[in-house]
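Here the complex is missing a single protein chain, while all its other protein chains stay put.
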Amino acid sequence: MEIGFLGLGIMGKAMSMNLLKHGFKVTVWNRTLSKCDELVEHGASVCETPALVIKKCKYTIAMLSDPSAALSVVFDKDGVLEQICEGKGYIDMSTVDAETSLKINEAITGKGGRFVEGPVSGSKKPAEDGQLILLAAGDKALFEESIPAFDVLGKKSFYLGQVGNGAKMKLIVNMIMGSMMNAFSEGLVLADKSGLSSDTLLDILDLGAMTNPMFKGKGPSMNKSNYPPAFPLKHQQKDMRLALALGDENAVSMPVAAAANEAFKKARSMGLGDLDFSAVIEAVKFSKE
Amino acid sequence: MEIGFLGLGIMGKAMSMNLLKHGFKVTVWNRTLSKCDELVEHGASVCETPALVIKKCKYTIAMLSDPSAALSVVFDKDGVLEQICEGKGYIDMSTVDAETSLKINEAITGKGGRFVEGPVSGSKKPAEDGQLILLAAGDKALFEESIPAFDVLGKKSFYLGQVGNGAKMKLIVNMIMGSMMNAFSEGLVLADKSGLSSDTLLDILDLGAMTNPMFKGKGPSMNKSNYPPAFPLKHQQKDMRLALALGDENAVSMPVAAAANEAFKKARSMGLGDLDFSAVIEAVKFSKE
Amino acid sequence: MEIGFLGLGIMGKAMSMNLLKHGFKVTVWNRTLSKCDELVEHGASVCETPALVIKKCKYTIAMLSDPSAALSVVFDKDGVLEQICEGKGYIDMSTVDAETSLKINEAITGKGGRFVEGPVSGSKKPAEDGQLILLAAGDKALFEESIPAFDVLGKKSFYLGQVGNGAKMKLIVNMIMGSMMNAFSEGLVLADKSGLSSDTLLDILDLGAMTNPMFKGKGPSMNKSNYPPAFPLKHQQKDMRLALALGDENAVSMPVAAAANEAFKKARSMGLGDLDFSAVIEAVKFSKE
Partner (left out) sequence: MEIGFLGLGIMGKAMSMNLLKHGFKVTVWNRTLSKCDELVEHGASVCETPALVIKKCKYTIAMLSDPSAALSVVFDKDGVLEQICEGKGYIDMSTVDAETSLKINEAITGKGGRFVEGPVSGSKKPAEDGQLILLAAGDKALFEESIPAFDVLGKKSFYLGQVGNGAKMKLIVNMIMGSMMNAFSEGLVLADKSGLSSDTLLDILDLGAMTNPMFKGKGPSMNKSNYPPAFPLKHQQKDMRLALALGDENAVSMPVAAAANEAFKKARSMGLGDLDFSAVIEAVKFSKE
């Protein structure tokens, strides 16, 4: 199976490498073309524009940094739209909002192409290990034909229906994550200010029904006020905001997420936006006594 | 090692049975004495009053239903206080507030006895399986002497310092639990109202960094609006209230826990107090459209 | 002074009538032209399109129902843009978002015209009585030249600086209003459920430092569960959302407004969106016991 791959950032590089390792023929493109070299050493072909990748491959996956990059690769000169046509499939795994996905979908299908939106859950390590979770939506046949590739990239792929649902589902997952992080932060600070050990609290949580990889992974560094950015706080807050907006559209009142969002905003106002989202604990800790 | 055991409710019965099975000599007492019969069949002795248990045993564990029962067993006629004295240890594993623990501690130590407060995390199943978590505080020597028994009852015992700290730690754990349950509920409802499958959301969460036994255990029944009471909502709300009061004492602002507490109160006002605390999702779901 | 007036809804009709009564020469236009008749009886002239009004008058005020009407009157065929030019001033008093104002401003000034954004605070009665409050922003000279007209329409005009500031100030005022309404609602319900009279609470509030026309005006009907729509709840909630978005832009954490917004959303989900915003008390009242 031949696959085009657009975008070789941290995620895209790991993902295209996995495809190569599992015997897929991969043709790559990246805005800075030199980033393709390492992939070529492992057997990848290169094209000089997104349009040429599309022309060459029946299936193309994109993994771009943000909505504007995702739009640019499709709509700009030498972009996807110039070559997309009946029979070809385009799978965008970038994390974008539902609106961006819908726009790309409309353009692709308007040219007869097929489109799947497929944001992933998981960052660098799961990408390298082929342990991502794919939240796919859009053209069902394309989704099914792509499963061999998806199975290499992730441990599980979900088909969620119409385009936009992938983005929405990801927001909801991240909203739960943001509220949980606040619940956790409040507990750690309360333990500490009540004269208990917040490290012992971690041990106790770890043995009970709430034990989860996030608490285990981030708790010890939070107790040391250390927040190396795996998922920047400002992005977490943006996702909370968008999830609340989704709730607004559908008249779902979510007071806990709203309170968590305001805590992330306070953390942003304290200059913590570029740190890991676990730095929200600093907004809880803050006092002058 | 001979152990007295006061209180043979669901928890106390399972716990004393475990002690018997592991070769401890156990002397039991229960307000309704007939409940002792099953234990006697397995080798337990019986005393007719708490005082007689204390008189007979160097170490006595109590597992009572609430603060008033815990106080009554100590202070009433034929109670613990009548026989407690130097050399004897009393370990109260009932879930009570810090104030109740402190009162019992003062009385016991006033008579020369030793006291450990030891609320447990875990309900019926972990009690039967000897998989409880013990949050102990108070007399350190008594704690250490009791470890052989604690090791039979639970998978881990924590020594948390002065009396009151066990109760406080348990409140903090339960506060995190209550906020997490609200985060989870809001996410499930948002998925549903946004046209996504809340069952799929469970599957996605289960594969990611937030996966935890509570979401896995309660999610499927929450999606079916089914809330068999493992931990009643009114007790969860009471613990949220007490944890917020602890935050008040120590000037810790906890807006997410406060929002979660108000959601539990709304659920109580909807008549859901006796259902499982996961029924708080009904307060999120409620709408008339 | 000759003034053009676009839009003769409840507000626009009252306002243009006031201008006539105070000796201004007024030329009106309304999408449904027959609505101009009453004004003509009082001495107004009529034009058949917004463009013709602009052509005729040096100063034109618009009072339209919403952003899309405000945009349409400017950009559509026979619209304001066709005749606006150097020397002419356009004052839009419609309640629109900052983005809409900025778009109109850019178009008007691009043609050499001058623009003032001037949303008003106050509804039908103050409009009739010339007691509105004008939150103006944009071209300062135009603002100053317009003061004779503003003094007829309102009791006070504020000049707030650059275009967009009028819309922002109005959102902030409405945000405070929405949070106050929730504070009031919670108090009324708490009184009632605590066995106190919520009517007596109104009397007590009325005598103290918090007495204000909104509590006095809406309290009695709220206690009778009566919510005739002066300002629809769904519009209040939209303004809360936009004010929170403004806070998001500027990293201002506003937990009380966020909680109030979620209460309005709950009220919307209960089908109360078209009632007065004071109907948010129904979300507080709701219980099943």
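In order of appearance the chains are A, B and C, and numbering begins at 1 in each one.
By definition in this document, a residue touches a chain if its C-beta (ideal position, glycine included) is under 8 Å from a C-beta of that chain, and two chains touch if they have at least 3 such contacts.
For clarity, every value in this text was computed on a predicted model and none was experimentally measured.
The shown chains contacted by the absent chain are A, B, C, with contact judged over the whole complex. Touching the chain that is not shown, out of A:Ser68, A:Asn226 or A:Ser287: A:Ser287 (per the contact rule at the top). Among A:Met1, A:Ala230 or A:Met270, only A:Met270 touches the chain left out of the display. Against the chain not displayed here, chain A makes contact via residues 255, 259, 266, 269-271, 286-289.
Contact residues of chain B toward the unshown chain are 237, 241, 245, 247-248, 251-255, 258-259, 261-263, 265-266, 268-269, 283. Contact between chain C and the unshown chain involves residues 121-122, 133, 135, 155-156, 158, 160-161, 165, 168-169, 172-173, 175-177, 179-180, 182-184, 186-187, 189-191, 193-197, 200-201, 203-205, 207-214, 217, 243, 246-247, 249-260, 262-263, 284, 287, 289.
Definition applied: only the chains that are shown with their structure count from here on.
The touch graph of the protein chains shown is complete.
Both chain A and chain B derive from one sequence, and where they touch, over half of the residue numbers involved are common to the two copies. Rounded to whole angstrom units, the spacing between the C-alpha centres of chain B and chain C is 55. Chain C has residues 255, 259, 266, 269 in contact with two or more other chains.
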